[in-house]
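I'd like to ask you about the structure that follows.
A single protein chain has been removed from this complex, and every other one stays in its place.
Moving on, here comes chain A:
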């Protein structure tokens, strides 16, 4: 009965002055979305074209008048040796970041919530949050100050000890550790605060009840805090998995100074590859194939991750 009346009510609704006004309010942002989000989506068609720029003609003209290339661009990409490396790096780094980042920031959030002195805890939070606000350009300067070949602090100490300095920017084997460390350094404080804010939102009566039942602190963390954090953890997990084919561009590009030369194998990801290709003479269609793959793969992973989570726990899904 009720739903029927709602439906008839909906049917009766006509376009009103109110709707016109709201449409006008929504218009600027809608235009922004069309120009900066939806047009590039259609621009993905370049991946299937032999894109050529004709001087003086508009972008749309160029797209329409470029020949279709079928899957040629993708063939090129698959045949190049780089594809395997950049794909492997992107996925493995992201998996490491997701797992280590989550363990570290959840652990730290729980630890900081247990500290006796709340003022100290505020100070720690403030200091740990700080790296999040530095750009990767600045962080690259930090790293340079420590690892610089001739002037860096670490090499200075090595020299003082009488050993030969290490050429940090040439040693591929060291870069996974450096990149993972820097990622954690920059993001842990931020993520910790996300988890901490949901820890402080947990109903304190739960803990009181646990104390009455004789649970010690460790059991409380295990049986109350962690289960209560489950939803946030899952949400963050979906968000991160959804970005698994993207890389934190600044991290890989700035810190390794463009992923050039000898450390390419350890630091190149899809994004740095595309960016470098964009700056060089690589045909635009071919790099576009890489981003096409990236967009589609990400869309699929986020939907799949969400679907899996929905199966396990309806409320945790984000879509």
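One rule holds for everything that comes next: contacts are C-beta pairs under 8 Å (C-beta built on N, C-alpha and C of every residue); 3 or more make two chains touch, one makes a residue touch a chain; residues count from 1.
In this text, contacts and distances are computed from a predicted model.
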| item | value |
| --- | --- |
| Chain excluded from display, named as in UniProt, from "Carbohydrate ABC transporter permease", "Nitrile hydratase subunit beta", "NADH-quinone oxidoreductase subunit I" or "TatD family hydrolase" | "Carbohydrate ABC transporter permease" |
| Residue, one of A:64, A:78, A:95 or A:115, that touches the chain absent here | A:115 |
| Of A:71, A:84 or A:130, the residue in touch with the unshown chain | A:130 |
| Residues in chain A touching the chain absent from view | 13, 15-16, 18-19, 21-26, 28-30, 32-44, 46, 51, 53, 58-60, 62, 108, 111-112, 114-118, 120-121, 123-131, 133-142, 144-146, 148-153, 155-156, 169, 185, 188-189, 193-194, 197-198, 201, 204, 207-208, 211, 217, 220, 232, 235, 242, 249-250, 254, 257-258, 260-261, 271, 274-275, 278, 284, 287-288, 290-292, 294-295, 298-299, 302-303, 318-319 |
